[in-house]
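Have a look at the structure below, then the notes.
Complex shown without one protein chain; remaining protein chains in place.
For chain A:
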């Protein structure tokens, strides 16, 4: 039992250390959502009015609406970035080291996944601090109540990244994943506009947004910020997490090789 805990702690600590040592990555992770908040949201504020929808109890400025979506965005990028870096050879090397541990492969991959989620939670914490300094009001307890939602949403997106890293061979550069995964997930969600607005735009768009697990992750976060539970969001995110995690572990099974690729000739 203790062996598992020691390994889990070691794996998570490594992810956090690596993140702390890469200042550019930390800044990049913060600058992206802040640009959206300071520029995009400020400009959009006038154009987009939002009706009173749960969990909000009054009319809210657009900046308030977009915060959960940007938290989701931080986790989305973190999940894709962390897992896709596995594709690169240097990372393949460290992946090999991870898999020389005598503990079961599924456990090791999930521990590594959790390490990435912890990193994303640190990023979100820094973002929430700036949001507060910027003057956007959130409930005092929001950083605490949102934590479980962050963990689950982070696991889902990290597992999705792992699945992509192990199955999609062509998307070895981040630009490809941006175009075909990150942008569709982000824009076809409730991160930037409420779903009812999408319904007005057209049934197909609304349907796509409703099916997008990222929408449910964002809604889970949105309700959790206000101390409420989005039951449907929880169910969808939990289900998607299980599915992606199972696919990720299967993708790294020894029978199929390290993501099915041959080692360097030698």
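The rule is short, and it goes like this: contacts are C-beta pairs under 8 Å (C-beta built on N, C-alpha and C of every residue); 3 or more make two chains touch, one makes a residue touch a chain; residues count from 1.
Criterion: contacts and distances are computed from a predicted model.
Undergrad: Determine which name in "Aspartate carbamoyltransferase", "Indolepyruvate ferredoxin oxidoreductase subunit alpha", "Peptidase" or "ABC-2 type transport system ATP-binding protein" the UniProt entry assigns to the undisplayed chain of the complex.
TA: "ABC-2 type transport system ATP-binding protein"
Undergrad: Of the listed residues A:28, A:104 or A:176, which contacts the missing chain in the full complex?
TA: A:104
Undergrad: Taking the entire complex into account, which one of A:17, A:39, A:125 or A:246 touches the absent chain?
TA: A:17
Undergrad: Extract the touching residues of chain A with respect to the undisplayed chain.
TA: So the residues of chain A touching the missing chain come out as 2-4, 6-7, 9-11, 13-14, 17-18, 21-22, 89-90, 92-94, 96-105, 108, 254-255, 257-258, 262-266.
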